[in-house]
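The complex is shown incomplete by one protein chain, all other protein chains being positioned as in the whole.
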Amino acid sequence: MKFILNTGRTIRQGKFTENKLGQGYAEETSRCYIHPLDLLELGIEEGENIMVTNVTGEVVLVALADEGLPKGMVFVPYGIHCNSVISPCTHGTGMPDYKIHEVEIAPTSEDRKTPTELLEQLGGVRYAGN
Amino acid sequence: MQEIKDMICPFCGCLCDDITLEIEAGKIVSTDNCCTIGNAKFLGKNRLKNPIKKIDGTWTDITYEEAVDTAVEMLLDADRPLLFGWSGTHGEAQCVGVHMNEILGGVIDNTTSVCHGPSILAIQEVGHPGCTLGQVKNRADLIIYWGCNPIEAHPRHMSRYTTYADGYFLDNAFRNRKVIVVDVRETETAKVADEFIRIKPGGDYAVLSSLRAILRGKSDMIPDSVAGVSKTQLMQVADMCKTCSFGALFFGVGLTMAKGKYKNVRNAIEFVDDLNRHTKFTLTPMRGHWNVYGANEVMAWMTGYPYAVDFCRGVAFYNPGETTAIDILARKECDACMIVASDPAAHFPRACVEQLRDIPLVVIDPFETMTTTIADLQIPVAVTGIDAEGTAYRMDGIPIKVKKAMDSDYPSDTEILTRIYNKMLEVKGL
Partner (left out) sequence: MKTLLIKNAFVIDPIQHISGETMDIAVRNGKIVDDVKNPDEVIDAQGMLTLPGGIDSHTHICGTKVNFGRYMSPEDMRAGRTSRKGDMHATAGYSVPTTYGNSYRYSRMGYTTLLEGAMAPMEARHTHEEFRYTPMQDCLANTLFDGNWFALQAIQDGDTKRLAGILAWYLSAAKGFGVKLTNPGGTEAWGFGKDVSCINDPIPNFDITPLEIIVKMIEANEMLNLPHSVHLHCNNLGKPGNYMCTLDTYDAIPDINDKRQSLYSTHVQFHSYGGSSWNDFCSKAEDIARSVNDKPHIVIDTGQVMFGKTTTMTADGPMEFNLYRLYHNKWSNHDIEMETGSGIIPVVYRKKNLVNAIMWAIGLELALLVDDPWRCILATDNPNGAPFVKYPEVMALLMSKEYRDKEFETLHKSTGRRVALPAIERELTWDEIAVMTRSAQARALGLIDYGKGYLSEGAEADIAIYPIDVDSTDPARDYERIINGFSTTEYTIKRGEVVCRRGTCTLEGNHSTYWVKPHVSPAYDMSKDAAFIDGFNRYYSIRRANYPVGEEYLGRNVCMETEASI
(Lines give C-alpha, C1' and ligand atoms only; values in the text may rest on other atoms or scores of the structure.)
Protein backbone atom coordinates (compact mmCIF):
# COMPACT_ATOMS: atom_id res chain seq x y z
CA MET A 1 0.00 0.00 0.00
CA LYS A 2 1.14 3.55 -0.74
CA PHE A 3 1.45 6.11 2.01
CA ILE A 4 2.75 9.62 2.59
CA LEU A 5 5.61 9.53 5.08
CA ASN A 6 5.58 12.32 7.65
CA THR A 7 8.55 12.56 10.01
CA GLY A 8 8.90 14.78 13.06
CA ARG A 9 9.97 15.36 16.59
CA THR A 10 8.41 13.55 19.53
CA ILE A 11 8.97 14.19 23.18
CA ARG A 12 10.48 10.74 23.68
CA GLN A 13 12.77 11.15 20.70
CA GLY A 14 13.84 14.49 22.19
CA LYS A 15 14.42 12.96 25.59
CA PHE A 16 16.77 10.36 24.18
CA THR A 17 18.77 12.66 21.91
CA GLU A 18 21.61 12.79 24.38
CA ASN A 19 21.91 9.04 24.11
CA LYS A 20 21.07 8.26 20.53
CA LEU A 21 22.81 4.93 20.52
CA GLY A 22 20.81 3.67 23.47
CA GLN A 23 17.77 1.44 23.58
CA GLY A 24 15.21 4.21 24.16
CA TYR A 25 16.10 6.13 21.03
CA ALA A 26 16.31 2.93 18.97
CA GLU A 27 12.83 1.99 20.06
CA GLU A 28 11.33 5.42 19.48
CA THR A 29 12.76 6.15 16.05
CA SER A 30 11.84 2.75 14.65
CA ARG A 31 8.14 3.25 15.28
CA CYS A 32 5.72 3.90 12.50
CA TYR A 33 2.33 5.33 13.42
CA ILE A 34 -0.54 4.37 11.16
CA HIS A 35 -4.27 5.01 11.18
CA PRO A 36 -6.11 1.93 12.58
CA LEU A 37 -8.16 1.53 9.42
CA ASP A 38 -5.01 1.48 7.35
CA LEU A 39 -3.60 -1.18 9.66
CA LEU A 40 -6.71 -3.21 9.03
CA GLU A 41 -6.30 -2.84 5.34
CA LEU A 42 -2.64 -3.86 5.55
CA GLY A 43 -3.79 -6.88 7.45
CA ILE A 44 -1.47 -6.38 10.39
CA GLU A 45 -1.81 -5.93 14.12
CA GLU A 46 -0.31 -3.23 16.21
CA GLY A 47 3.21 -4.28 17.19
CA GLU A 48 3.95 -6.18 14.03
CA ASN A 49 6.78 -5.19 11.76
CA ILE A 50 6.43 -3.50 8.41
CA MET A 51 8.79 -2.90 5.53
CA VAL A 52 8.85 0.70 4.29
CA THR A 53 10.25 1.07 0.78
CA ASN A 54 10.74 3.65 -1.92
CA VAL A 55 13.30 4.44 -4.63
CA THR A 56 15.70 5.80 -2.04
CA GLY A 57 15.84 2.74 0.18
CA GLU A 58 14.03 0.56 2.66
CA VAL A 59 13.68 0.17 6.39
CA VAL A 60 11.91 -2.12 8.80
CA LEU A 61 9.73 -0.43 11.45
CA VAL A 62 7.15 -1.51 13.97
CA ALA A 63 3.57 -0.49 13.25
CA LEU A 64 1.56 1.35 15.91
CA ALA A 65 -1.96 2.68 15.67
CA ASP A 66 -2.71 6.41 15.84
CA GLU A 67 -6.18 7.70 15.23
CA GLY A 68 -4.90 11.25 15.03
CA LEU A 69 -3.41 10.55 11.63
CA PRO A 70 -5.35 10.89 8.43
CA LYS A 71 -5.75 7.75 6.42
CA GLY A 72 -2.96 7.33 3.92
CA MET A 73 -0.32 9.06 6.05
CA VAL A 74 2.20 7.46 8.39
CA PHE A 75 4.28 9.22 11.00
CA VAL A 76 7.81 8.24 12.03
CA PRO A 77 9.84 10.12 14.68
CA TYR A 78 13.04 11.75 13.42
CA GLY A 79 16.06 9.53 13.37
CA ILE A 80 18.26 7.28 11.36
CA HIS A 81 15.46 4.84 10.55
CA CYS A 82 13.27 7.15 8.55
CA ASN A 83 16.27 8.73 6.87
CA SER A 84 16.91 5.46 5.07
CA VAL A 85 14.02 6.35 2.80
CA ILE A 86 14.49 10.15 2.62
CA SER A 87 15.94 11.39 -0.65
CA PRO A 88 18.70 14.02 -0.52
CA CYS A 89 16.98 16.04 -3.24
CA THR A 90 16.07 19.53 -1.95
CA HIS A 91 14.60 21.06 -5.11
CA GLY A 92 17.06 23.91 -4.74
CA THR A 93 15.90 24.86 -1.24
CA GLY A 94 18.49 23.09 0.92
CA MET A 95 15.68 21.18 2.63
CA PRO A 96 14.88 17.53 1.90
CA ASP A 97 11.24 16.42 1.69
CA TYR A 98 11.10 15.19 5.28
CA LYS A 99 7.32 15.30 5.38
CA ILE A 100 6.11 14.36 1.96
CA HIS A 101 7.80 11.20 0.74
CA GLU A 102 5.73 8.54 -0.97
CA VAL A 103 6.48 5.13 0.45
CA GLU A 104 5.23 1.60 -0.07
CA ILE A 105 4.39 -0.31 3.10
CA ALA A 106 3.97 -4.04 3.43
CA PRO A 107 3.99 -6.55 6.30
CA THR A 108 7.33 -8.20 6.91
CA SER A 109 8.79 -10.93 9.03
CA GLU A 110 12.17 -9.22 9.13
CA ASP A 111 13.40 -7.74 12.40
CA ARG A 112 13.95 -4.06 13.06
CA LYS A 113 17.56 -2.96 13.16
CA THR A 114 18.99 -0.82 15.91
CA PRO A 115 20.69 2.44 14.96
CA THR A 116 24.01 0.77 15.70
CA GLU A 117 23.20 -2.02 13.28
CA LEU A 118 22.15 0.44 10.62
CA LEU A 119 25.36 2.38 11.15
CA GLU A 120 27.47 -0.74 11.06
CA GLN A 121 25.78 -1.67 7.85
CA LEU A 122 27.03 1.69 6.57
CA GLY A 123 30.54 0.96 7.76
CA GLY A 124 30.29 2.81 11.04
CA VAL A 125 32.29 1.70 14.09
CA ARG A 126 31.20 2.11 17.71
CA TYR A 127 33.73 3.36 20.22
CA ALA A 128 34.36 0.58 22.65
CA GLY A 129 35.80 2.69 25.46
CA ASN A 130 33.84 4.52 28.16
CA MET B 1 23.90 19.54 48.16
CA GLN B 2 23.92 22.78 46.32
CA GLU B 3 20.91 24.37 44.67
CA ILE B 4 21.34 26.78 41.75
CA LYS B 5 18.41 28.82 40.52
CA ASP B 6 17.61 30.67 37.30
CA MET B 7 19.66 28.38 35.11
CA ILE B 8 19.07 28.12 31.37
CA CYS B 9 18.00 24.94 29.63
CA PRO B 10 20.17 24.30 26.58
CA PHE B 11 17.81 22.10 24.67
CA CYS B 12 15.10 23.78 22.64
CA GLY B 13 14.44 27.24 21.25
CA CYS B 14 12.31 28.15 24.30
CA LEU B 15 15.56 28.57 26.20
CA CYS B 16 13.75 28.42 29.54
CA ASP B 17 15.71 30.46 32.07
CA ASP B 18 14.00 29.47 35.30
CA ILE B 19 15.58 26.09 35.85
CA THR B 20 16.73 24.99 39.28
CA LEU B 21 19.54 22.46 39.46
CA GLU B 22 20.59 20.41 42.43
CA ILE B 23 24.23 19.49 42.49
CA GLU B 24 25.88 16.87 44.57
CA ALA B 25 29.50 15.83 44.41
CA GLY B 26 30.08 17.65 41.14
CA LYS B 27 27.07 16.10 39.42
CA ILE B 28 23.61 17.38 38.62
CA VAL B 29 21.30 15.07 40.53
CA SER B 30 17.94 16.68 39.85
CA THR B 31 16.24 19.54 38.08
CA ASP B 32 13.20 21.62 38.79
CA ASN B 33 10.96 23.42 36.26
CA CYS B 34 12.40 21.50 33.32
CA CYS B 35 10.28 19.52 30.93
CA THR B 36 11.15 15.84 30.36
CA ILE B 37 13.51 16.66 27.51
CA GLY B 38 15.37 19.38 29.36
CA ASN B 39 15.61 17.19 32.42
CA ALA B 40 17.17 14.38 30.33
CA LYS B 41 19.65 16.83 28.89
CA PHE B 42 20.81 18.02 32.31
CA LEU B 43 21.08 14.49 33.62
CA GLY B 44 22.88 13.19 30.52
CA LYS B 45 25.62 10.66 31.21
CA ASN B 46 28.29 8.77 29.31
CA ARG B 47 30.41 11.56 28.00
CA LEU B 48 33.49 10.68 26.04
CA LYS B 49 36.44 10.91 28.37
CA ASN B 50 39.09 11.94 25.91
CA PRO B 51 39.60 12.59 22.20
CA ILE B 52 39.46 9.52 20.01
CA LYS B 53 40.81 8.82 16.58
CA LYS B 54 39.94 6.04 14.18
CA ILE B 55 43.08 4.28 13.03
CA ASP B 56 42.65 1.41 10.58
CA GLY B 57 39.02 1.07 11.46
CA THR B 58 39.38 1.02 15.24
CA TRP B 59 39.05 3.80 17.76
CA THR B 60 42.13 4.84 19.70
CA ASP B 61 42.31 7.23 22.64
CA ILE B 62 44.51 10.27 21.95
CA THR B 63 45.43 13.52 23.67
CA TYR B 64 43.85 16.90 23.01
CA GLU B 65 47.06 18.08 21.45
CA GLU B 66 47.13 15.22 18.96
CA ALA B 67 43.46 15.77 18.31
CA VAL B 68 43.97 19.45 17.49
CA ASP B 69 46.85 18.65 15.15
CA THR B 70 44.85 15.94 13.39
CA ALA B 71 41.84 18.19 12.94
CA VAL B 72 44.01 20.95 11.50
CA GLU B 73 45.67 18.56 9.11
CA MET B 74 42.42 17.05 7.93
CA LEU B 75 40.77 20.38 7.29
CA LEU B 76 43.73 22.15 5.73
CA ASP B 77 44.24 19.21 3.42
CA ALA B 78 40.79 19.56 1.90
CA ASP B 79 39.72 21.54 -1.16
CA ARG B 80 36.11 21.87 -0.17
CA PRO B 81 35.66 21.54 3.57
CA LEU B 82 32.28 21.88 5.24
CA LEU B 83 31.84 23.15 8.78
CA PHE B 84 28.41 22.08 9.88
CA GLY B 85 26.24 22.06 12.97
CA TRP B 86 26.60 25.00 15.38
CA SER B 87 23.04 25.11 16.70
CA GLY B 88 24.07 23.20 19.82
CA THR B 89 26.88 25.46 20.85
CA HIS B 90 27.24 29.03 22.12
CA GLY B 91 27.74 32.09 19.95
CA GLU B 92 31.35 32.71 20.90
CA ALA B 93 32.28 29.32 19.42
CA GLN B 94 30.27 30.07 16.30
CA CYS B 95 32.31 33.24 15.79
CA VAL B 96 35.52 31.23 15.86
CA GLY B 97 33.96 28.88 13.32
CA VAL B 98 33.36 31.75 10.92
CA HIS B 99 36.93 33.00 11.24
CA MET B 100 38.16 29.48 10.65
CA ASN B 101 36.04 29.17 7.55
CA GLU B 102 37.46 32.41 6.15
CA ILE B 103 40.93 30.97 6.03
CA LEU B 104 39.79 27.52 4.94
CA GLY B 105 37.75 28.90 2.07
CA GLY B 106 35.10 26.35 2.94
CA VAL B 107 31.39 26.26 3.46
CA ILE B 108 29.91 27.00 6.86
CA ASP B 109 26.34 25.93 7.37
CA ASN B 110 24.19 25.41 10.43
CA THR B 111 21.26 23.12 11.10
CA THR B 112 18.91 25.84 9.93
CA SER B 113 19.21 24.41 6.46
CA VAL B 114 17.27 21.35 7.63
CA CYS B 115 14.76 23.13 9.89
CA HIS B 116 13.80 26.73 9.20
CA GLY B 117 16.02 27.42 6.20
CA PRO B 118 12.94 27.79 4.03
CA SER B 119 11.49 30.26 6.56
CA ILE B 120 14.55 32.43 6.14
CA LEU B 121 14.17 32.27 2.36
CA ALA B 122 10.61 33.47 2.76
CA ILE B 123 11.65 36.22 5.17
CA GLN B 124 14.23 37.35 2.65
CA GLU B 125 11.41 37.74 0.15
CA VAL B 126 8.76 39.44 2.26
CA GLY B 127 10.14 40.25 5.71
CA HIS B 128 9.08 39.13 9.15
CA PRO B 129 6.46 40.80 11.35
CA GLY B 130 7.40 39.41 14.75
CA CYS B 131 7.80 40.21 18.41
CA THR B 132 9.32 38.82 21.58
CA LEU B 133 7.62 36.00 23.44
CA GLY B 134 6.75 38.21 26.40
CA GLN B 135 4.80 40.46 24.07
CA VAL B 136 2.67 37.42 23.23
CA LYS B 137 2.37 36.42 26.86
CA ASN B 138 1.22 39.86 27.95
CA ARG B 139 -1.05 40.76 25.06
CA ALA B 140 -2.10 37.97 22.71
CA ASP B 141 -5.72 36.84 22.94
CA LEU B 142 -5.37 34.58 19.92
CA ILE B 143 -2.66 31.99 19.30
CA ILE B 144 -2.24 29.92 16.18
CA TYR B 145 0.09 26.92 16.07
CA TRP B 146 0.53 25.99 12.42
CA GLY B 147 2.44 22.87 11.44
CA CYS B 148 4.08 22.60 14.82
CA ASN B 149 3.54 20.49 17.86
CA PRO B 150 4.87 22.31 20.92
CA ILE B 151 3.70 19.68 23.39
CA GLU B 152 6.25 17.30 21.87
CA ALA B 153 8.93 19.60 20.51
CA HIS B 154 8.82 22.68 22.78
CA PRO B 155 7.11 21.25 25.83
CA ARG B 156 7.01 24.45 27.94
CA HIS B 157 6.12 26.84 25.16
CA MET B 158 2.45 26.85 26.03
CA SER B 159 2.94 27.24 29.74
CA ARG B 160 5.61 29.91 29.57
CA TYR B 161 4.48 32.05 26.68
CA THR B 162 1.00 31.23 25.40
CA THR B 163 -1.95 29.04 26.37
CA TYR B 164 -1.35 28.77 30.09
CA ALA B 165 0.79 31.87 30.67
CA ASP B 166 -0.97 34.72 32.42
CA GLY B 167 0.12 38.13 31.20
CA TYR B 168 -0.45 41.80 31.89
CA PHE B 169 -3.56 42.15 29.75
CA LEU B 170 -4.72 38.57 30.31
CA ASP B 171 -4.94 37.69 33.94
CA ASN B 172 -6.63 34.38 33.16
CA ALA B 173 -4.89 33.27 30.03
CA PHE B 174 -6.51 29.89 29.71
CA ARG B 175 -9.99 31.43 29.57
CA ASN B 176 -9.26 34.70 27.82
CA ARG B 177 -7.11 33.36 25.08
CA LYS B 178 -8.16 31.26 22.10
CA VAL B 179 -5.84 28.68 20.58
CA ILE B 180 -6.10 27.43 17.02
CA VAL B 181 -4.04 24.46 15.84
CA VAL B 182 -3.51 23.74 12.15
CA ASP B 183 -1.97 20.41 11.23
CA VAL B 184 -2.27 17.39 8.98
CA ARG B 185 -2.67 15.07 11.94
CA GLU B 186 -4.35 15.44 15.29
CA THR B 187 -1.33 15.98 17.49
CA GLU B 188 -1.28 16.26 21.27
CA THR B 189 -1.29 20.01 20.80
CA ALA B 190 -4.34 19.81 18.55
CA LYS B 191 -6.19 18.01 21.32
CA VAL B 192 -5.96 21.00 23.66
CA ALA B 193 -6.90 23.60 21.05
CA ASP B 194 -10.13 25.59 20.97
CA GLU B 195 -10.20 25.05 17.22
CA PHE B 196 -8.42 22.36 15.24
CA ILE B 197 -8.07 22.75 11.50
CA ARG B 198 -7.07 19.55 9.86
CA ILE B 199 -5.49 20.11 6.47
CA LYS B 200 -4.86 17.49 3.84
CA PRO B 201 -1.11 16.95 3.36
CA GLY B 202 0.27 19.59 1.04
CA GLY B 203 -2.73 21.87 1.49
CA ASP B 204 -1.20 24.61 3.64
CA TYR B 205 -0.63 27.02 0.79
CA ALA B 206 -4.19 26.75 -0.45
CA VAL B 207 -5.63 27.21 3.02
CA LEU B 208 -3.50 30.29 3.66
CA SER B 209 -4.52 31.75 0.33
CA SER B 210 -8.17 31.13 1.13
CA LEU B 211 -7.89 32.87 4.47
CA ARG B 212 -6.22 35.83 2.76
CA ALA B 213 -8.97 35.94 0.14
CA ILE B 214 -11.61 36.00 2.87
CA LEU B 215 -9.79 38.83 4.65
CA ARG B 216 -9.82 40.80 1.44
CA GLY B 217 -13.56 40.36 1.06
CA LYS B 218 -13.37 37.75 -1.67
CA SER B 219 -15.07 34.91 0.19
CA ASP B 220 -17.44 34.20 -2.68
CA MET B 221 -14.44 32.77 -4.57
CA ILE B 222 -13.84 30.09 -1.96
CA PRO B 223 -15.23 26.60 -2.71
CA ASP B 224 -17.06 24.62 -0.04
CA SER B 225 -13.92 22.89 1.02
CA VAL B 226 -10.23 23.72 0.62
CA ALA B 227 -7.66 20.99 1.20
CA GLY B 228 -10.11 19.23 3.46
CA VAL B 229 -11.11 22.35 5.42
CA SER B 230 -14.71 23.46 5.17
CA LYS B 231 -15.51 26.97 4.04
CA THR B 232 -17.53 27.47 7.22
CA GLN B 233 -14.47 26.79 9.33
CA LEU B 234 -12.29 29.03 7.16
CA MET B 235 -14.78 31.88 7.52
CA GLN B 236 -14.91 31.39 11.24
CA VAL B 237 -11.15 31.32 11.62
CA ALA B 238 -10.68 34.40 9.44
CA ASP B 239 -13.16 36.18 11.65
CA MET B 240 -11.40 35.09 14.85
CA CYS B 241 -8.13 36.46 13.44
CA LYS B 242 -9.60 39.73 12.32
CA THR B 243 -11.41 40.49 15.53
CA CYS B 244 -8.78 39.54 18.10
CA SER B 245 -6.81 42.37 19.64
CA PHE B 246 -3.42 40.69 19.35
CA GLY B 247 -2.85 37.51 17.40
CA ALA B 248 0.34 35.46 17.33
CA LEU B 249 1.02 32.81 14.74
CA PHE B 250 3.68 30.23 15.56
CA PHE B 251 4.70 27.86 12.83
CA GLY B 252 6.97 24.87 12.58
CA VAL B 253 8.65 22.59 10.14
CA GLY B 254 5.19 21.36 9.14
CA LEU B 255 5.28 24.34 6.79
CA THR B 256 8.96 24.34 5.87
CA MET B 257 9.30 20.64 5.11
CA ALA B 258 5.99 20.15 3.33
CA LYS B 259 5.24 20.65 -0.31
CA GLY B 260 5.75 24.29 -1.21
CA LYS B 261 8.39 24.77 1.51
CA TYR B 262 9.35 28.44 1.61
CA LYS B 263 6.33 29.47 -0.41
CA ASN B 264 4.13 28.17 2.41
CA VAL B 265 5.99 30.36 4.85
CA ARG B 266 5.82 33.32 2.52
CA ASN B 267 2.07 32.93 2.34
CA ALA B 268 1.86 32.74 6.13
CA ILE B 269 3.89 35.93 6.46
CA GLU B 270 1.71 37.73 3.94
CA PHE B 271 -1.37 36.49 5.79
CA VAL B 272 0.02 38.15 8.91
CA ASP B 273 0.84 41.32 6.91
CA ASP B 274 -2.75 41.41 5.74
CA LEU B 275 -4.05 40.94 9.27
CA ASN B 276 -2.04 43.91 10.47
CA ARG B 277 -4.36 46.09 8.43
CA HIS B 278 -7.18 44.94 10.71
CA THR B 279 -5.55 44.31 14.06
CA LYS B 280 -2.19 43.46 15.57
CA PHE B 281 -0.69 40.19 14.44
CA THR B 282 2.79 38.67 14.65
CA LEU B 283 4.52 35.52 13.48
CA THR B 284 7.30 33.47 15.03
CA PRO B 285 9.06 30.38 13.70
CA MET B 286 9.34 27.66 16.37
CA ARG B 287 13.10 27.30 16.26
CA GLY B 288 14.17 23.85 17.33
CA HIS B 289 17.65 23.75 18.80
CA TRP B 290 18.41 26.01 21.72
CA ASN B 291 20.87 28.16 19.80
CA VAL B 292 20.04 27.63 16.17
CA TYR B 293 18.79 31.20 16.03
CA GLY B 294 22.09 32.31 17.51
CA ALA B 295 23.90 30.55 14.68
CA ASN B 296 21.87 32.66 12.26
CA GLU B 297 22.58 35.84 14.20
CA VAL B 298 26.30 35.23 14.47
CA MET B 299 26.68 34.26 10.84
CA ALA B 300 24.64 37.29 9.76
CA TRP B 301 26.82 39.81 11.57
CA MET B 302 30.07 38.02 10.73
CA THR B 303 29.42 37.03 7.10
CA GLY B 304 26.22 38.83 6.07
CA TYR B 305 24.18 35.67 5.66
CA PRO B 306 22.38 33.55 8.24
CA TYR B 307 23.45 30.10 7.00
CA ALA B 308 24.92 28.23 4.01
CA VAL B 309 27.88 30.56 3.47
CA ASP B 310 30.52 29.57 0.97
CA PHE B 311 33.93 31.27 1.17
CA CYS B 312 35.56 29.35 -1.67
CA ARG B 313 35.95 32.55 -3.68
CA GLY B 314 37.20 34.53 -0.73
CA VAL B 315 34.06 36.60 -0.45
CA ALA B 316 30.95 35.29 1.24
CA PHE B 317 28.67 33.57 -1.24
CA TYR B 318 25.20 32.40 -0.32
CA ASN B 319 22.89 30.25 -2.35
CA PRO B 320 20.73 27.84 -0.34
CA GLY B 321 20.00 24.80 -2.43
CA GLU B 322 23.59 24.91 -3.63
CA THR B 323 25.67 25.95 -0.62
CA THR B 324 23.56 24.08 1.94
CA ALA B 325 24.99 21.02 3.66
CA ILE B 326 22.56 18.47 2.23
CA ASP B 327 23.23 19.59 -1.32
CA ILE B 328 26.99 19.75 -1.00
CA LEU B 329 27.05 16.27 0.44
CA ALA B 330 24.55 14.87 -2.04
CA ARG B 331 26.70 16.20 -4.89
CA LYS B 332 29.68 14.52 -3.22
CA GLU B 333 31.49 17.83 -3.49
CA CYS B 334 32.56 18.09 0.08
CA ASP B 335 35.93 16.45 0.79
CA ALA B 336 36.31 16.97 4.54
CA CYS B 337 33.90 17.95 7.22
CA MET B 338 33.85 19.21 10.75
CA ILE B 339 30.65 18.72 12.72
CA VAL B 340 30.19 20.88 15.78
CA ALA B 341 27.42 20.05 18.24
CA SER B 342 25.14 18.26 15.85
CA ASP B 343 24.43 14.71 14.73
CA PRO B 344 23.87 14.55 10.98
CA ALA B 345 24.14 10.76 10.87
CA ALA B 346 20.88 10.76 12.79
CA HIS B 347 19.17 13.48 10.79
CA PHE B 348 20.46 13.55 7.22
CA PRO B 349 19.21 11.44 4.34
CA ARG B 350 21.20 8.25 4.05
CA ALA B 351 22.99 9.33 0.88
CA CYS B 352 24.48 12.33 2.71
CA VAL B 353 25.53 10.14 5.62
CA GLU B 354 27.34 7.87 3.18
CA GLN B 355 29.27 10.84 1.83
CA LEU B 356 30.20 11.90 5.37
CA ARG B 357 31.46 8.38 5.97
CA ASP B 358 33.65 8.53 2.88
CA ILE B 359 35.53 11.75 3.74
CA PRO B 360 37.72 12.84 6.65
CA LEU B 361 35.28 13.74 9.40
CA VAL B 362 35.94 15.56 12.67
CA VAL B 363 33.27 15.66 15.34
CA ILE B 364 33.27 18.09 18.23
CA ASP B 365 30.73 16.86 20.73
CA PRO B 366 30.60 15.80 24.37
CA PHE B 367 28.91 12.48 23.63
CA GLU B 368 29.34 9.51 21.37
CA THR B 369 26.68 10.17 18.75
CA MET B 370 25.60 8.38 15.62
CA THR B 371 27.97 10.57 13.67
CA THR B 372 30.80 9.36 15.88
CA THR B 373 30.58 5.91 14.34
CA ILE B 374 31.34 7.19 10.86
CA ALA B 375 33.87 9.85 11.95
CA ASP B 376 37.65 9.76 11.97
CA LEU B 377 38.21 11.96 14.97
CA GLN B 378 36.13 13.17 17.88
CA ILE B 379 37.04 15.78 20.42
CA PRO B 380 34.88 15.84 23.54
CA VAL B 381 34.00 19.22 25.00
CA ALA B 382 32.13 20.63 27.94
CA VAL B 383 28.34 20.97 27.67
CA THR B 384 27.17 24.56 27.41
CA GLY B 385 24.75 25.14 30.25
CA ILE B 386 26.40 22.56 32.47
CA ASP B 387 30.17 22.98 32.49
CA ALA B 388 30.58 25.65 29.81
CA GLU B 389 28.96 29.03 29.32
CA GLY B 390 28.18 31.33 26.46
CA THR B 391 25.54 33.29 24.60
CA ALA B 392 22.44 31.84 22.97
CA TYR B 393 19.53 33.42 21.12
CA ARG B 394 16.01 32.32 21.92
CA MET B 395 13.57 31.62 19.09
CA ASP B 396 12.41 35.26 19.25
CA GLY B 397 15.92 36.72 19.08
CA ILE B 398 16.39 37.41 22.80
CA PRO B 399 20.07 36.91 23.66
CA ILE B 400 20.57 35.01 26.88
CA LYS B 401 23.74 34.08 28.66
CA VAL B 402 23.72 30.35 29.21
CA LYS B 403 25.52 29.94 32.50
CA LYS B 404 27.52 27.03 33.74
CA ALA B 405 26.65 25.07 36.83
CA MET B 406 30.11 23.70 37.51
CA ASP B 407 33.65 23.54 36.28
CA SER B 408 35.18 20.54 34.61
CA ASP B 409 38.38 19.54 32.87
CA TYR B 410 36.72 19.52 29.48
CA PRO B 411 37.54 22.45 27.20
CA SER B 412 34.58 24.47 25.94
CA ASP B 413 33.74 24.57 22.24
CA THR B 414 35.25 28.04 22.09
CA GLU B 415 38.49 26.88 23.65
CA ILE B 416 38.94 23.89 21.40
CA LEU B 417 37.95 25.72 18.24
CA THR B 418 40.27 28.59 19.11
CA ARG B 419 43.12 26.13 19.50
CA ILE B 420 42.35 24.61 16.12
CA TYR B 421 42.03 28.05 14.53
CA ASN B 422 45.26 29.35 16.00
CA LYS B 423 47.08 26.28 14.85
CA MET B 424 45.71 26.78 11.34
CA LEU B 425 46.93 30.38 11.35
CA GLU B 426 50.32 29.15 12.45
CA VAL B 427 50.53 26.43 9.79
CA LYS B 428 49.42 28.85 7.09
CA GLY B 429 51.80 31.51 8.32
CA LEU B 430 49.02 34.04 8.85
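Read from first to last, the chains carry the letters A and B; within each, the first residue is number 1.
FYI, a contact is a pair of C-beta atoms (placed from the backbone, for glycine too) under 8 Å apart; a residue touches a chain by one contact, two chains touch by 3 or more.
Since we're looking at a predicted model, the values are computed, not measured.
Trainee: Considering all chains of the complex, which shown ones does the missing chain contact?
Mentor: The chain that is not shown is in contact with B.
Trainee: Given the contact definition stated above, which residue among B:Ser87, B:Gln135, B:Thr163 or B:Asn264 touches the chain not shown here?
Mentor: Touches the omitted chain: B:Gln135.
Trainee: Any idea which of B:Ser87, B:Asn267, B:Thr282 or B:Thr324 touches the chain not displayed?
Mentor: Going through B:Ser87, B:Asn267, B:Thr282 or B:Thr324 one by one, B:Thr282 is the residue touching the chain not shown.
Trainee: What does the interface between subunit B and the hidden chain look like in terms of residue numbers?
Mentor: 5-6, 8, 17-18, 91, 95, 99, 102-103, 120, 123-135, 137-139, 160-161, 167-169, 245-246, 273, 276, 279-280, 282, 296-297, 300-306, 311, 313-316, 318, 391, 393, 397-401
Following the convention adopted for this analysis, only the chains that are shown with their structure count from here on.
Trainee: Counting only Cα atoms for the centres, state how far subunit A is from subunit B in Å.
Mentor: 22
Trainee: List the residues on subunit B that touch subunit A in their complex, please.
Mentor: 11-12, 35-37, 40-41, 44-46, 48-49, 52, 54, 57-59, 61, 113-114, 117-118, 121, 149, 151-153, 155, 184-187, 190-191, 198, 200-202, 253-254, 256-259, 261-262, 288, 308, 320-322, 324-327, 329-330, 343, 345-354, 357, 367-370, 372-374, 378
Trainee: Under the touch definition given earlier, write down the residues of subunit A that touch subunit B in their complex.
Mentor: By the definition above, subunit A touches subunit B via 4, 6, 8-11, 14-21, 56-57, 66-70, 73, 75, 78-80, 83-84, 86-100, 115-116, 119-120, 122-130.
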